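Of the protein chains in this complex, all but one are displayed in their positions.
We call the chains A, B and C, going by the order they appear; numbering starts again at 1 in every chain.
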């Protein structure tokens, strides 16, 4: 089932914005506050590429969510989200992984704090090749092995696992937007599995 | 000459805040705007550790500025500053390096976009060991070889070059604040020169 | 119990050489063969620093073996050994980890094939700061989380777990030889835990 089919099946509402919510939880921002921030500074984001490893540490599968992307399309994408005020980067990674993959995913965030690459999302799609129509974000990208049971929660419609060669196939790549297909290839290169 | 002496010699004014200025330049924020941002989200920063290399790529010296730190002290510190809205991380690195080391420094920003470590500055000094009394900032740290003539400009009082063993001596470390002495050791480890 | 005490308690025999054995297993070399190799080329080695992680991926403990080092002393050291002919680097890592930590250690070799640093062991102790009296070896060093039960096997006398600050204490550092204390600090810096 492709993205285009899904967009026909679902009544796609204007892009859900996971950075905005009612101000009852600490760290979450009102609509006005986030708009003011977006007009002034880049946001700090994390991207997590969930992977399954064999016993020797080779990546056998990558996990891709099917969900509404920032541009409103139903897309295959990685776990991604904002780092909140006074939150450690690791805490943000765990929070977003558990929110998207469920509480039993057992993500193994790597001990090295350095991301394998930095993804610069701009409102201008041509600025860096990575695009977010909502704002400028600087995202730290990590490959995160998950050992437990994953069940997509909240806004995701589906979670599917692909081998490295399946993941870079035209069919899967065709369902990715905003430069996530390039992030996929950067992640595969980082783990030595780029076909 | 130590930091304490300098603080006696100079009439230290409240911490100069390089993120605030008159709104005439694009990317710069008014005092009110920056305060509103700081109360809502972490800022994106870059830290650059200027180094001199020998012909084989070994680090022979590290450059440390003497300037007023975020906490108001006169400290030995690296090149550090904010990434502005719609600015590439590389552009921010070059901008801050040229601002602090002068236009002839010829900094050689590495081709790999991933920082060697991520420094999380919090207002709470105990949160991560890295401290900025003004705000929460997530900083991408890079070791940057400089090949040209460096002349400290603007707010810096001095730029001094230290060998790896001098840099980690009590005398130099004693003039560093906010966790920059730890960043120094992380940088030396990254280049295989930690004594 | 310190290294010096142990050297008095044990009748220390000439350095056991894990690269030499009877030629019954594939990959293992006769004494003559290894001597000829050592006189001609550097050997390929791996070093693995076993760590325990908390739920967020922070290193809480490092594992150090107590065993006879290459120089004949009883030392605190990491898992270390040769990559054999036609063996993948990952396979060598797993083989040495299981040999030293036991079959239930469940080492999680990271998916990225790049080591966090390269350790160059020379017969001349002053060449690089890393010393092996037997030969020149180029070692790929990895931080490897272990999730299971570790029981030192074969030639190790003991396996002890230390917090980052304990590991760099004079007492522990004093029991390390050949530059392993420096490798320890490089590993701690890589995981952002250098005190």
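Everything that follows uses one rule, which is that contacts are C-beta pairs under 8 Å (C-beta built on N, C-alpha and C of every residue); 3 or more make two chains touch, one makes a residue touch a chain.
The shown structure was predicted, so the numbers you read here are calculated from the model rather than taken from an experiment.
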Task: Residue of C:102, C:115, C:152 or C:192 touching the missing chain in the full complex - done: C:115
Task: Touch criterion as defined above, residue of B:51, B:65, B:119 or B:137 at the omitted chain - done: B:51
- [ ] Tell me which residue among B:94, B:160 or B:173 touches the hidden chain in the full complex.
- [x] B:94
Task: Missing-partner contacts on chain A, residue numbers - done: 117-118, 182, 185-186, 188-190, 192, 194
Task: Missing-partner contacts on chain C, residue numbers - done: 29, 33-34, 36-37, 39-44, 82-89, 113-118, 120, 122-124, 127-128, 136, 138, 140
- [ ] Over the whole complex, note the residues of chain B touching the chain we left out.
- [x] 51, 53, 55-59, 88, 90-91, 93-94, 108-113, 116, 143, 145, 190-192
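The definition used in the following text is that only the chains that are shown with their structure count from here on.
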Task: Whole-Å separation of chain centres (CA-atom averages), chain A against chain B - done: 30
Task: chain A, residues touching no fewer than two other chains - done: 88, 113, 116
